[in-house]
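Structure, as structure tokens:
Only a single protein chain was left out; the remaining protein chains are all shown in position.
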């Protein structure tokens, strides 16, 4: 019908015109940004997202647009398989449908969409996300173990969602059940959320470390990302930083399997030492080093290219002339350190504990920079 | 099933906890605010909105939340009757469905939801919104005039959407067709959008005035209000300010029929003189008046309680000591005028042309304040 | 003495270190910026400033730093010759002293400092500034006319300060006395402040036009520029924009004598048509022009390179598709006009009245752009 076409063209006109001027009026940058580390690209990923196709409140197109605005590299829409509150309105026969819609909306953008689903059961095993699926429909089986077996047949990556979920653990403590141990032993469970939505779990982190699981953090967004995570006020959704050889789905899956992740949550970073330390060291870099006039005070400009405001504790024998032992280096900002190195030396080791990052419960990473002074 | 309940309770926990702290972190106010005028409440209304039930991108719940955040008093979800691009996913048999969902979400809030639909045809008559419907399904008929007759049987209020729609008028000029004249004559068309989304039409305003139609402005939102209208950067959706005796659906319908409206669009107000002038006069009020020390310069503090930054042109014989003849009174701000009244008088008439408001194409309202000096 | 040197070097160390990092932490630009116009450089000047050497509250060094922060090209410190409230503390025998100190502080910067003084008398003739003086001491004579004769001998440029000064005119109305007429006739008075500090005078502007005087605007700052003019909140000091062939003192004097000035005051521009219109036309320029898709709506991007938010009134026969007839183009911002040109034409004249600029009391300039469409 003619009027249908008119409507569609109306929308596309509006969009095309306004995309042209957007760069003039948009001042602040909401994109989540971290530098690449040696050997890997740092990809920003969110693999736990809902739409109207289960209990979310938006069409998949909005999820694609939110991801583009947030500067994400990859997402997965992971509808509840067993929980379909909108099913009277959206019968949702094909459980790959939201993936297909999202993929269509992402096709002209540099955003990877991977097929996923949330296996939604009571505890144990609670909720789990399977991503990199070929066909979500095949997971619709009564027996939960059978559903996990199917993820393996499809060579999916599977992680345990919010093990500290208050509805399933009144004390908020993540605990490994026998079923989880079995899933891990059978290589049916590969990762675990230590961060979900607004929540973080120290115990989940310990489970990840003890059981060799990939450390995951996700938004689990149902409503709007901007509202839930207060993006206009400077907030951001939790994401998993994935260290991949290339920016493609295969490489991301490989990185997840090999546990190359760091979680970015509020103003906190959580990850294994071998990825967390290089990430922070690359995020922070020395801009300029010189002695202050004729003194033995070394001026070191430290610049932060990442999205995090780093809280650093001085771990050197030397003190600072212009601050106490705990300093903050703002995101995209820099700080001029005045290090009292006592005598004019040629080289020097700058050393900090990073207080808003953790390797394990109560363990903060240490970073250090070998500085040569010309 | 048990896990379904768990999911629901999880969401409600999150919501209840976070609503408690929201007032601490939310600094800026996005609510659209205008004072009441003599005899009427000033209600903020948006009667042209889409959801996933036609070609919009969100579930009706988001539209309710957006409205609450924007401080609206009334909304209508007006899905295209004839245009249903999501129908494979959302069969949408009952065309009152989005209304019912929205009403359920609004039930504990002071937000009026009225049933509506968009009759979506090629020109003439183009698109029209019928609101205050009892049953949208009955409008699903082939003959467009028959659809309009049905709106009358349901005692609906009907207005012509975006008469300047570029897809239906390449020059963007609103023109009255014979069919429109007939609809008006038969009392089947009561209002006309002079503002739709990002657009305004001087010619539509002239048609409203010439044909005694209610002046309407709507968002016609399909995506997110926050994004389309750049709310975090200070923007707002276009709304119709309705001057109603009471805050209820019946009173709003009566006000619309009696053409008691002003449209608020970007930083502009559009409306009939009998409502526009009182609205501006009430929005701006004199806070304090006194002579500056021993001089003949009168200090007049003018305060603006509305959402609009008013641009005022001095229309007096007197000039200002501290500004030129064009001044801006910021929303929620005030300005201290230094009026050179030449000699110390007891009373005085402050007079301005309001440059960012119009009564008719090229006609700006004049406001004036009789000031007594003690 | 050794410790004196130590103190001095301490201050210079602090300054040198911090000037290095200032560009990292300073986000917003307070510099007053206007583009050059055809044939002339647009120089930002403030020729009415006080320090502790009369009744001001800062040392001349602060005035130099304020000027550098404000992006000024030229200043003059114009101490009251006859009013020396600090004379017990600062005997101030040599009335060129503040000029010499300022010049020393400015010597490594691109800031022109000219010698000046304020002849401070009761009305008539009230207060007048003489700038480009060789020796201010010679103006210290009882007879006011003799002081003016001395300015002529020194080939100074002389302007009447705040002719609307409330202490000398209770109604704030600038009026030309016989003495002023005589000074003008004898070529002893060349300019007049239409703007001083927070004040503007329509009547002073009329006097300038009727008597062929240079239009001047100055800060007359006594306290801190940042506080008086609320610079951190986005305010600025009033300045005289001088259109000079070169950036040097001689060229500025020539420009002042030839009345090549525009005053920038709050969000207002005041000046003669031959300089005001080119200034606005150069400040605003067309970035891109094309038809919107297949319509007859012309998209014109208008960009504002100046410091002023321009308030423009549409003076064309055509209307806009996305705004009313009064628009604001923000400083350093741009606006995308949707001009309904009715049919696809090859050329087009964009025409506005500039509401926040004046040529004469109640007369706003018109600007227009001839646009060719490819």
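Each chain carries a letter (A, B and C) given by its place in the written order, and its residues are counted from 1.
Just so we're on the same page, a residue touches a chain if its C-beta (ideal position, glycine included) is under 8 Å from a C-beta of that chain, and two chains touch if they have at least 3 such contacts.
All values derive from a computational prediction rather than experimental measurement.
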| item | value |
| --- | --- |
| Residue touching the undisplayed chain, where the options are A:198, A:211, A:248 or A:331 | A:198 |
| Residue in contact with the excluded chain [from A:164, A:180 or A:222] | A:164 |
| Among C:233, C:317 or C:343, residue touching the chain not depicted | C:233 |
| Residue, one of C:96, C:198 or C:282, that touches the chain absent here | C:198 |
| Subunit A, residues in touch with the chain not shown (by the definition above) | 164, 166, 170-173, 198-203, 265-268, 270, 292-297, 311, 313, 319-326, 328, 338, 340, 342-343, 355-356, 358, 361-362 |
| Contact footprint on subunit C, counting only the chain that is left out | 1-4, 6-11, 13-14, 18, 25-27, 52-53, 55-59, 61-62, 65, 80, 82-83, 85-86, 89-92, 97, 120-122, 165-168, 197-198, 222-224, 226-227, 230, 232-233 |
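Here, only the chains that are shown with their structure count from here on.
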| item | value |
| --- | --- |
| Whole-Å gap separating subunit A and subunit C, where each centre is the average of the chain's CA atoms | 52 |
| Distance between the centres, which are taken as Cα means, of subunit B and subunit A, whole angstrom | 40 |
| Shared interface positions of subunit A, touching two or more other chains | 13, 25 |
